[in-house]
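Can you keep this structure in mind? I'll have questions shortly.
Heads up, one of the protein chains got dropped from this complex, but the rest are sitting where they should.
All chains are identified by letter, namely A, B and C, in their written order; residue positions are counted from 1 within each chain.
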Amino acid sequence: MDKRIQSVSEAVADIQNGSTVMIGGFGEAGSPIELIHALIDSGARNLTVVNNNTGNGEVGLAALIGNGQVRKMICSYPRSSHSKVFPELYRAGKIELELVPQGTLAERIRAGGAGIPAFYTPTTVGTPLAEGKEVREFNGRKYVMEPWLQADYALIKCETADHAGNLTYNKTARNFSPIMCIAATTTIVQARKIVAPGDIDPECVVTPGLFVDRIVQVAEPLQESKLIAEGVSYP
Amino acid sequence: MDKRIQSVSEAVADIQNGSTVMIGGFGEAGSPIELIHALIDSGARNLTVVNNNTGNGEVGLAALIGNGQVRKMICSYPRSSHSKVFPELYRAGKIELELVPQGTLAERIRAGGAGIPAFYTPTTVGTPLAEGKEVREFNGRKYVMEPWLQADYALIKCETADHAGNLTYNKTARNFSPIMCIAATTTIVQARKIVAPGDIDPECVVTPGLFVDRIVQVAEPLQESKLIAEGVSYP
Amino acid sequence: MSDSTEMKKGWSRNQMAELAAHDIPDGSCVNLGIGIPELVAQYVPEGREFLYHTENGLLGMGPTPESGEEDPELINAGKKPVTALPGASYFHHADSFAMIRGGHIDVCVLGAMQVSGNGDLANWSTGEVDAIPAVGGAMDLVQGVKNIFVITTHCTKTGDAKLVEACTYPLTGVGVVSRIYTDLAVIDVTPEGFRVNKLAPGVSFEEVVEKTGAPVLPAA
Partner (left out) sequence: MSDSTEMKKGWSRNQMAELAAHDIPDGSCVNLGIGIPELVAQYVPEGREFLYHTENGLLGMGPTPESGEEDPELINAGKKPVTALPGASYFHHADSFAMIRGGHIDVCVLGAMQVSGNGDLANWSTGEVDAIPAVGGAMDLVQGVKNIFVITTHCTKTGDAKLVEACTYPLTGVGVVSRIYTDLAVIDVTPEGFRVNKLAPGVSFEEVVEKTGAPVLPAA
C-alpha cells in the first residue's frame, strides 16, 4: 500500500468545487503551503475551509481566500498582525465565518474522526457563541452541545512519512494536523522526508497510516513568514 | 518537580477505602502488578475498580478482587481463560459489575480526563446495554448518550518515565494507560526505567508529565502469566 | 444424519475463512474477531495486502511469533502473542476505538450466536441468568466498521438454526451484518432478507432453506 504521489498538483487534482477542506497549521507552523498553492492552481471554488486562522500576507491560506475560492471559513481566530485578505472580504460580505473557540474546534474535529456526532463542553456557556445551542446541566454545571466536524479533504504538512502513511510532525507544527487526518474522507500529506515502512519507530508514530491517503514529498517547503517578508504574492 | 517516590507501598499509601481506582492494562499487558500488590498490602477496601478485565489466576487484579477489596468492577470483559476469582464472587452476589463496551469504556475515560461530561456514540443502540440510556438521532442515525468516567487514582505501568512524569509505554502494554492518566485525580506510575528530563524525545512522549503525580521504579516487574504458570497466589 | 457428516459435505472452518478472505479487497484495513475469524489471516489472496488492526492498540499486526519469541506486551485482542510488521504503529485505546467508531476500519470478521434476516447480530451473551456477561469490543466494532462479515456454523451443535427471523439472544447490534459465511453457504443480508450468494459443494438450496430459521432467497 504505497501511498506516494508524484506531485502536489496530482495530489489535490480531484478536489471538487464545494468541498469542505481542513487545512493543518497554526499560523504558519504546520501550514501545507505547497498543497494550498496547488489547490489555488487547481481552481476549485466555493470551498468551506477549516483552519485555526485565515492566513497571512498574500500567500498560502490567505492567497486561497484572496483568490475567491473560499465560500466559508470555520476558525477560531480570523485575524493576525499580517492578515488583511480575510478581513477585507469579510467586511465586504463576500465570505462567511463560523467562529468556533479553539478547543471546541479541536474537539469537534476529533469527534468527527472518532464517530462521535456530538458532545458537551463548558466552553461558551453564557456567551454569544452559545446562542441557539442546546445547553444542558450535568453534575450542577452547564454545558453546551457541540456537533462533530468532518471534511471531504485534509491538507496536511508533516515532517516524516513512510510509504504506508505513518506520520510524525515537527514541534508545534503538529497542532491540528493529527485530528484533521482522522476527520477527513481523503487525507493528503506533504512530507519533508519520505521513508520506508519500519523506518519510523512504531512507538513514535503520531498519525497511523490508515488515516492517510496520499503522500507527496516537499523536501524544502516554503516558509510563509519569509515569503511575506519578501513581499511575495501567490499566484 | 521531581515526582519520584521510593517504594510502591509509599506510592499507594493514601488510597482510602471507597476510592475509585483505574488500573491500566489489557489482560496482563500493561498491568501494574507491583502497584496492585502494594494496594492489597495497604488493605484499602470498598474500591470501585476500572479495568478492561477482571484479572487472571490469583495474582494482580484478580488477587485484589479475591481479597474482597473491590466493591464494584467497571469493565468490558470480566472473564478469560484464567479468570475464576471474579466469576465466583459475581455469582455469589458479592461484587457489582458495570459492563461497558470496550470502546465506550475508553471514550468515557478520555472524556473524564478531557472535561467532557457526556457524548453520543452509536455503540449499544438497540441492545440491552442501552437500556435506560438516552437515545438521540443525529443525521438520521441513532446514538446513545454516555457519561464521562473519572477516578480518584490511576495505577499505571509504563516503560520509561522521566522525573517530571513524562511517560512512554511498551507496545500493546500502552492500551488504557494514557487515558487513565488523564482521568484520575492522582496518577501513580510504576516505570521500568526512570530517566532525567530531556532524555525522552519530546516528540515521542505519550503521556505528558502534568498528568502524572508519582513515579516509582520497578525495574523488573513480575509477569502475571508466569506467576500463574508457577501457581503463585498473592499475598 | 449427524453433524459431523454435515461438516464433511459443506465447508470446513478453514474453507469458510478462506472464502471470507477472498471477499476482502486489496488494501483493506481488517479487524478479526476471536476464534474462526482469526483463520482469515492465513488466506490472504495472492497479490493482496491487508492491514490488520487489533483494538488493543496495534495497526500492522503480523503473524504469531515463533515459539520462544513471544512478548507478553505484544498481544492481540484475544490476548494471544502476535508480532508487529514494518510500518506498524501503537496507540492507546481511545485512539484505537476512534479508528473503529469513526469508520476507518474496512472489514471486521466476527463469530455469531445468531444473525437475523435484517442483519441483527447476537454474539456476546446467551442471556442466561448465571452467565458472566462480557461484551469486549464487539458492540463498538459492529457499529463502526464499514463491513461486518460473520463466520459461523450454519446451525448450533444441537441442530438449531443460527440464522433466524429474530434473534432470541441479547443483541450486539441492529442491522449490522452484511454477509455470513457458514459451512453450508455464503449468505448475504439484503433489504429483502437472507439471500444465498454461494452454496457449499454438495449442499442444496433446499437444505439451506430447511436449516435456516428465516426465509432465504436463492442466489440472484
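Definition applied: a contact is a pair of C-beta atoms (placed from the backbone, for glycine too) under 8 Å apart; a residue touches a chain by one contact, two chains touch by 3 or more.
Keep in mind that what you see is a predicted model, and the values were worked out from it rather than measured.
Asker: For the chain that was dropped from the view, give me its touching partners among the shown chains.
Answerer: Counted over the whole complex, the chain not pictured touches A, B.
Asker: Which residue, A:20, A:69 or A:121, contacts the hidden chain when the whole complex is considered?
Answerer: Touches the omitted chain: A:121.
Asker: One chain isn't shown here. Among B:116, B:129, B:189 or B:216, which residue touches it?
Answerer: Going through B:116, B:129, B:189 or B:216 one by one, B:116 is the residue touching the chain not shown.
Asker: With the missing chain put back, one of B:182, B:215 or B:228 would touch it. Which one?
Answerer: B:182
Asker: For subunit B, which residues reach the chain that was dropped from this view?
Answerer: Interface with the chain not displayed, on the subunit B side: 1, 110, 112-116, 162-164, 166, 182, 196-198, 202-203, 205, 208-211.
Asker: What residue numbers in subunit A mark contact with the hidden partner chain?
Answerer: The missing chain touches subunit A at positions 26-30, 52, 76-80, 86-87, 90-91, 97, 99-107, 109-110, 121-129, 169-179, 206, 223-225.
Heads up, the rule we're going with is that only the chains that are shown with their structure count from here on.
Asker: Mind listing the chains that sit against subunit A and also against subunit C?
Answerer: In this structure, the chains that contact subunit C and also subunit A are B.
Asker: Counting only C-alpha atoms to place each centre, which chain is farthest from subunit B?
Answerer: Looking at centroid distances, A is the chain farthest away.
Asker: Give me the residue numbers in subunit B that touch at least two other chains, ranges are fine.
Answerer: Residue numbers touching two or more other chains: 107, 121-122, 169-171, 206.
Asker: By residue number and range, which residues of subunit C touch two or more other chains?
Answerer: Residue numbers touching two or more other chains: 84, 90-91, 94, 97, 100-101, 143-144.
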